[in-house]
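Apart from one protein chain that is not included, each protein chain of the complex appears where it belongs.
Per-chain residue numbering starts at 1, and chain names A and B are given in the order in which the chains are listed.
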Amino acid sequence: MYKIAKENLASLFALINETKELYLPVEVAGQTNFAAYTAEANVDLDTLKTVKSPKDVFFPQSENLYTCNKEDNKLKITPEKLVDAPFVVFGMKACDIKGIEVLDRVFLSDPVDSFYAARRANGIIVGLACHEPEESCFCKVFGVDCTEPAADVATWMIEGELYWKALTEKGEALTESVKALLTETCESKVEAEKSAVKAIVEKLPYSNLSLEGWNGNVLTEKFNDALWNELYKPCLACGTCTFVCPTCQCYDIKDYNTGNGVQRYRCWDSCMYSDFTMMAHGNNRNSQMQRFRQRFMHKLVYFPANNDGMYSCVGCGRCVDKCPASLNIVKVIKAFSEKGDK
Amino acid sequence: MSNHEHQHGEHECTCFPGFKHDTLIPMVGIITDIREETPDVKTFRVNAPEGGKLFEHMPGQCAMLCVPGVSEGMFSITSSPTNKEYQEFSIKRCGMLTEMLHSLEVGSEITVRGPYGNNFPVDTVLKGKDLVFIAGGIGLAPLRSVINYVIDNRADYGKVDIIYGSRSADDLVQLKEIQEVWMNTPGINVHLTIDREQEGWNGHVGFVPTFVKELGESSQVEFGINTISLICGPPIMIKFVLGALGDMGVSKTQIYTTLELRMKCGVGKCGRCNIGSKYVCKDGPVFRFDEVDELPPEF
Partner (left out) sequence: MQELITRAKELLANGTVARVLGWKIGDMPYNPEPAFFETVESLDKFVYNGFCGANLSKYMIEASKLEGKTLVCLKPCDSYSFNQLLTEHRVDRDKAYIIGVGCKGKLDIERIKKTGIKGVIAIGGAEMTDACDTLAIDTIYGEKSCSYNDGMLERCHVCKGKEHKIYDELIGESRDTCDKERFAEVERIEAMSPAEKFEFFKAELSKCIRCNACRNVCPACSCRKCVFDSTKFDSAQKANVDSFEEKMFHIIRAFHVAGRCTDCGECSRVCPQGIPLHLFNRKFIKDINEIYGEYVAGAEAGSRAPLVSFTTEDAEPSIVNERGSK
């Protein structure tokens, strides 16, 4: 275990950035999101939750796949170069790291998505334990320990000092490269911090949310439940929940006409959007109720069915914070529980 | 590094280190033949630019065809894998992309990625069975791949009946092949029908589901315990054919179909074609009907 004073973090970031791209929470116009480090960047490690999850470091909101040009009247396809240099993501929280585990199930399953795989192979994650969890957090429900980020390096911010512990080989290598700035220390403060934060987690209002009734063979029962007809009603059909979510992975594939060719790119899509399943001869989910149901059924039933029971929610609570109509997965889960109790 | 090597190098390419050919990156295909089947269906033959097939596939699988800058769409491969020279796609004109494809000429280049999805179980379940193919309109396209595969491996399968119908005689796809090859293959019976009476048509008139019932009830086509039915056509046809087969005691485990939904990635990741815990592009498009019944009714 090592530590570094908070005021020396700027040198740590600069040192990492000398050899590697570095992504970390940066404040722009009042909001904090993960972004590439620059000397001028307003790094913000105090905000608990970035607006967007850091999933876009591995699965960007938009990315080019290839370009297609005509040369001598022949089509030529040039695939986009894959990420091939190591980079560091600093400050990811435990829930967001679990989110990457969920995305791995999608993008690293056969056939492997090479764009994502290249970023995963080259990404070094420095996790930051949560210090003051918020009332909208419910990571405990999904088995996430916010005091112990399962990263390459785990860090804790305690009384103006960042405690640093490498957990993997990649983490060891990174630690080695910045050792000059770190001092060795014992784990006692970290242990105390962990138990203090765990005690707070116990007190969070959503920490004991019950997922009873969502596991097992419940697809037909849940799908046909009349409750969806009520729940979806305030939904504005925007994509906020899907775009801030660390596990939503749906994407669209589009072409951009560059004038002398076509750039094929993919971008995040939302199952909440009316055109998501639109095709030449109609739409198989043509009401907002169906689209709303799809999102939650996917997270709580379909995804676990294909992934050894792993839910496609990590309890980060961003949808709780951000839904313009104050809808969210917690309200959906609770509504089903309440109905069951009656 | 030429485009050609990109496409055919065994997934690995030396263009830049660590590059793996992603399944989302297409190959260039060249249209080497276009057959006008009906007023709105054309069959396109596609080859690699240097000749030969772009890839190997199995009957029932699909591929993404794209006119760069226009749009991309999933189409079933209508040629049989036993055809060693090319792949074929029968495409009905019904939207922007298909309109554009129909305007192409021999020699035009498109991009192709695939093959995607599962296939009809030609090498397992279907082996040794009597097969009944039931198709309506352009629905013959995916089944044609199986039919020709069966013809080329004739000894592996029992009796074959093909029940095929369309709106009119002019809308029957692959008529030449049906008459010249299928009708002349021993052990294969072809039953054609059209929706309405038409001058010059001496064959059966009536909708496919009714025809299926007539053929079954008169024992011209036998739906025994050793029979597997493969259906493809418009949803309304499928619905009534299923009813007719059910009435004749055919179990849903003896019926296969192929579903169509909006697809984008083709590899079960983008989420478009997700129904229940299945992704039609990856877990399908071929489903046994009892499996279809277990899916939420969203297709």
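Quick note on the criterion: a contact is a pair of C-beta atoms (placed from the backbone, for glycine too) under 8 Å apart; a residue touches a chain by one contact, two chains touch by 3 or more.
This one's a predicted model, so the numbers in the text were calculated from it and none came from an experiment.
Participant: For the chain that does not appear here, which of the shown chains does it touch in the whole complex?
Facilitator: The undisplayed chain, in the complete complex, is in contact with A.
Participant: Please pick, from A:Ser11, A:Gln61, A:Ser195 or A:Asn215, the residue that touches the omitted chain in the full complex.
Facilitator: A:Gln61
Participant: Quick one: say which of A:Pro205, A:Gly309 or A:Gly340 touches the chain that got left out.
Facilitator: The one listed residue touching the chain not shown is A:Pro205.
Participant: For the chain that got dropped from the picture, name the residues of chain A it touches.
Facilitator: Chain A touches the chain not shown through residues 28-31, 33, 48, 51-52, 61-62, 132-136, 200, 203-205, 233-234, 236-240, 242-244, 252, 254-257, 265, 267-270, 273-275, 278, 320-322, 324-327, 330-331, 334.
Keep in mind that, in the parts below, only the chains that are shown with their structure count from here on.
Participant: Suppose each chain is reduced to the average of its Cα coordinates; what separation in Å results between chain A and chain B?
Facilitator: Distance between chain centres, rounded to whole Å: 39 Å.
Participant: What does chain A use to touch chain B in their complex?
Facilitator: Interface residues on the chain A side: 65-66, 68, 74-77, 79, 81-82, 84, 106-107, 109, 111-115, 117-118, 121, 219-220, 223, 249-253, 255, 257, 261-262, 266, 269, 271, 276-281, 284-285, 290, 294, 297-298, 301-303, 305-306.
Participant: Which positions of chain B touch chain A when the two form their complex?
Facilitator: Against chain A, chain B makes touches at 3, 6, 15-28, 49, 68-69, 71-72, 94-95, 98, 109-111, 261-262, 264-265, 267-277, 294, 296, 298-299.
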